[in-house]
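One protein chain omitted, others in place.
When the chains are written out, they are named A, B and C in that same order, and each has its own residue count from 1.
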Amino acid sequence: MTKKYDTPLLDELEKGPFPSFVTEMKKAAAKSEMAADELGLLEKSFRDKVTYWKHGGIVGVRGYGGGVIGRYSQLADQFPGVAHFHTVRVNQPSGLFYTSETMRFFCDLWDRYGSGLTNFHGSTGDIILLGTVTENLEPLATVLSMNGFDLGGSGSAMRTPSCCVGPARCEWSMIDTLDITYDLTQEFQDELHRPQFPYKFKIKTVGCPVDCNASIARADLSIIGTWKGPIAIDQDKVKDFAKKGVNIQEEIVNFCPGKCITWDGNNLAINNSDCLHCMHCIAKLPGALKPTPPFGAVMLIGAKAPFVIGATLSWVIVPFMEMKPPYEEIKTLIRNMWDWWNEYGKNRERIGELIIRRGMREFLEVCGLEPTPEMVREPRNDPFWFWKEEDLEKKPWEEFLK
Amino acid sequence: MTKKYDTPLLDELEKGPFPSFVTEMKKAAAKSEMAADELGLLEKSFRDKVTYWKHGGIVGVRGYGGGVIGRYSQLADQFPGVAHFHTVRVNQPSGLFYTSETMRFFCDLWDRYGSGLTNFHGSTGDIILLGTVTENLEPLATVLSMNGFDLGGSGSAMRTPSCCVGPARCEWSMIDTLDITYDLTQEFQDELHRPQFPYKFKIKTVGCPVDCNASIARADLSIIGTWKGPIAIDQDKVKDFAKKGVNIQEEIVNFCPGKCITWDGNNLAINNSDCLHCMHCIAKLPGALKPTPPFGAVMLIGAKAPFVIGATLSWVIVPFMEMKPPYEEIKTLIRNMWDWWNEYGKNRERIGELIIRRGMREFLEVCGLEPTPEMVREPRNDPFWFWKEEDLEKKPWEEFLK
Amino acid sequence: MPYVIPDVVDVKQRKTDIGPPHYKNFLPPVIQKNYGDWKTHEILSPGLMVHIANSGDKIWSVRVASPRLLSTDTLREIADIAEKYCDGYFRFTTRNNIEFLVSDESKVKPLMDELTAKKYMIGGIGSRVSNIVHTQGWIHCHSAAVDASALVKVIMDEFADYFTTKETPNKVRFAVACCTNMCGAVHCSDIAYVGIHRKLPRIDHENFKNLCELPTTMASCPTAAITPDPAKKSIKINADKCMYCGNCFSVCPSLPIADPENDGVAIVVGGKVGNLRKPPMFSKLAVAYLPNTPPRWPEVVKATRKIFDAYIAGAKKHERVGEWIERIGWEKFFAVTGLPFTFQHIDDWTYAFKTFRTSTQIKWVK
Partner (left out) sequence: MPYVIPDVVDVKQRKTDIGPPHYKNFLPPVIQKNYGDWKTHEILSPGLMVHIANSGDKIWSVRVASPRLLSTDTLREIADIAEKYCDGYFRFTTRNNIEFLVSDESKVKPLMDELTAKKYMIGGIGSRVSNIVHTQGWIHCHSAAVDASALVKVIMDEFADYFTTKETPNKVRFAVACCTNMCGAVHCSDIAYVGIHRKLPRIDHENFKNLCELPTTMASCPTAAITPDPAKKSIKINADKCMYCGNCFSVCPSLPIADPENDGVAIVVGGKVGNLRKPPMFSKLAVAYLPNTPPRWPEVVKATRKIFDAYIAGAKKHERVGEWIERIGWEKFFAVTGLPFTFQHIDDWTYAFKTFRTSTQIKWVK
């Protein structure tokens, strides 16, 4: 029998239709002292309107620099079960697919070594096993590895890559998001497990510009599938949609950011040379329109949360890259940018911040990339910029004004 | 007879249909040693691809701190006529209207005291009398004043205000641009003639959002006429335009940024509550549409050239202000902002730069203005902002969530 | 794969750097067969969609809500259900919902019946509210200015019918972050909540030198409000420059900033990440502060209602919250929601100028 706390405030959160995290905690609390004390501690936070966790604390497993978030309660006296309450991050399978068998393995594992509380999944994509003590970490990691699983990332390391469901169950995926994620994860195991960077580095891959994994908002490197061919149109299906009540003009044509669609009530026409590859028309008329090859990916760099320079979204660094195994081009690109970041990045400076600090030119040169207009929303406006000595000798206008 | 220089390079600029400034210089050179040497000096600049003017130099007239730009040639030996070659800025009449008589006065004046070369007008709006010597400044200013003219601004002062032609010859002017300009110029003579600010301060007034004086791009304070009433529509005239070949749908409806116009081939309808008061429909169908009262002005602050923080456009600080003589509201506003700027502005810091440095809140509070959404394109995105102690006590949500 | 958990674990047996298992291990056979060869999909009801392969094969996905914080009991129940109807195959979505992957059409209805009976909340597919991306909150983070799971719960309760049945003009993505580190996509969500502080960090001079690094602490401050205090071997904070972001506390435990009475929640709106129609957009400030009122934060729910209902009433089909606001203009947004516009809404940081209205384009709302 585990300890019981009165939780009048939390009980309020068992009401209402949405599944209750409090109910989950109570279920775990019935079996685990740790979970029981976690519940008691949380009730106290709700009463006092403040968190009761101590700041940080480094714990881990042999040979790895990350994968575990150390956590200690400020109120260990009152709630000894959460004196230690570390999180273990387990690298999820690409695409977040599971079998019942696998899930039961995790349940057994966590009932044995932890609080019985989990997050499926953390925001980065890891399986989050919430609440364990330091002594349990080595055996836990061992059992994980015996069963083919490994820890995810934390600290100033490559973080666990993640992706959208992609080709596994989506008709629009123009790259193999699961495979890219798996392959890059395997390729960079060292960088994932042993923090060696100035700060964290996240990679997220999605199959198309719809971006069902929010990669453009929260990955240092966003890999987003896209296409170069024309949009194939099944006119009959378009007409079916119209018949079923879709107002093609209002819902499709008027929203097209490239202003390149026309519809005469019978025929939908797309001027592909003005298409911005936004996916709206394709997504809102599923089955009627489809992207055609060449397929590849846009590479974007630099998304992150607001600290220190303000939130950023990723921006284009390669407008189009073919994505075929063994993905050498992207791997080389990643290595080049890491080398540069490792050399120049300050402590806790994300790669995007470094680029903003030192300028795109240096970054592009280091990566062997040419500047292209696709990298910018618009060229600079203020008339101040840099020249290198070598630029001054060139007379490019003799070419372009010919 | 004045000196003659060979000007083979400049002569090339007498060719072609556009009136030639070289021809003008030659005309002046025929009568004035100064102008002749100016021509010779310029030919040398063209040959050597470099300017030959010395840096700055303070000259002026008694009691004033500005109105004259001192200028000395680096090549006074070779071109003694331009050893001194100062510019006199004369405050133009509002709207840039002249009579032949007045113009002849300026010609006589400048043939007597200067090089005979002028700019009608300088970019700020002044009459620019180009090229005179220090000794001539006092008599020149005296004769100007005897004839009702006065010097314009220079240095860290209020600069000569200017405006568009407005109600004098434009049907769209919703404020009296000429009168406002005249009135403010008179009101702030001291600030115009005796530099006492951290840096320059420019005021430009235009009658409507068309902004025929580029006030939003180059005035610290931009006063731009606008309206609050509905747009009055003369349907017959609209139909006339349609008959004459104007494609109302493409040229008017599709360009409306408020997306608030509809046209059924017979009737033009405007949903005024979505109108952004951009003037497009009105300007492109002259005579058919017109703004209706209330009339007033949007006040915007802070436009300037790129130094030091990058070029800025003015931004809204008062969405709508009535503009009736004696214009007390705007005068008080101007005085308040100047006081604050004088107190906190660094040397060579424009008022817009100061606002950006210290934040809009302080500026608005000093000016007694309430924050309104019209001041921003969009609210901030990063979750960092300031609170004052007094804010913490308030519970505004008790009001707005009622 | 037969999983083993030996009674006695020999930690020397641990293999390192093996990475996750290959994803193929977890894919239902119909997916393995039609991998990358899907033709289209159809949303059959708010919690059910079918994907159809070029081969003609089909897979049905039944989506149910999850609080993300799951006990092993519940996970076992899910595994059991999946085994019963899905040959054991299921997945989670990137927004923490559970998707049961059914290969046999005849099992779809029984599955949904059982889920309904067991009080699972089915829905979230299509143009509606889906689950809320969120963070640890008071459950696990030292940094949290608000709890996360509770906000998710009260908002999802409030808008539950928009998950299970009703439609919205387009997807509405909610997000919660318990502090300004913003572990999630709060900065690009339709409606999002972020825990904030409003008071200066309190400097624990005694412990500073033991626990914190001076250069790191100084560099953490976005406004350079932190300067050395050599006498105390500690730091000083310039109160005029501090915007209570708490980043200094992230790197230095001796600068606690949590304050029960002044911490609370800000609401930001209008962000999105997809590239459809308009490029991805940041969320912008709608409500600068609402107080922490556990357990159910009624002020936050009420304010959200105002925004949500105005969006439902005003948006065109396919417009996301941010697109709707861009079309009507921020002056109208504040007018139709009745939310006040305050000094806090006007940016005063790095990109402030870019947010100012450098135009006379204005809609009159009063």
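Rule of thumb we're sticking to: a residue touches a chain if its C-beta (ideal position, glycine included) is under 8 Å from a C-beta of that chain, and two chains touch if they have at least 3 such contacts.
On a predicted model such as this, the values are computed, not experimentally measured, just so you know.
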item: Shown chains touched by the chain that is not drawn here; value: A, B, C
item: Of B:Glu33, B:Asp150, B:Asp274 or B:Asp391, the one touching the omitted chain in the full complex; value: B:Asp150
item: Contact residue for the chain not shown (choose from B:Asp48, B:Asp77 or B:Glu328); value: B:Asp48
item: Hidden-chain contact residue, picked from the options A:Ile58, A:Ala232, A:Ala269 or A:Val376; value: A:Val376
item: Hidden partner interface residues of chain A, rising order; value: 209, 211, 216, 224, 226, 228, 257-259, 273-278, 298, 300, 302, 309-310, 312-316, 319-320, 356, 359-361, 364, 371-387, 392, 395-397, 399-401
item: Hidden partner chain, residues of chain C it touches; value: 275, 279-280, 350-351, 353-354, 358-361
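Keep this in mind: only the chains that are shown with their structure count from here on.
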item: Pair sharing more residue contacts (C-beta pairs) when A-C is set against B-C; value: A-C
item: Identity of the chain that, by mean CA position, is farthest from chain A; value: B
item: Centre distance in Å when chain B and chain C are each reduced to the mean of their C-alpha atoms; value: 48
item: Euclidean distance of C-alpha centroids - chain A vs chain C, Å; value: 12
item: Where chain B touches two or more other chains, by residue; value: 310, 381-384
item: Sites on chain C at which at least two other chains make contact; value: 180, 182, 187, 222, 245, 271, 282, 349
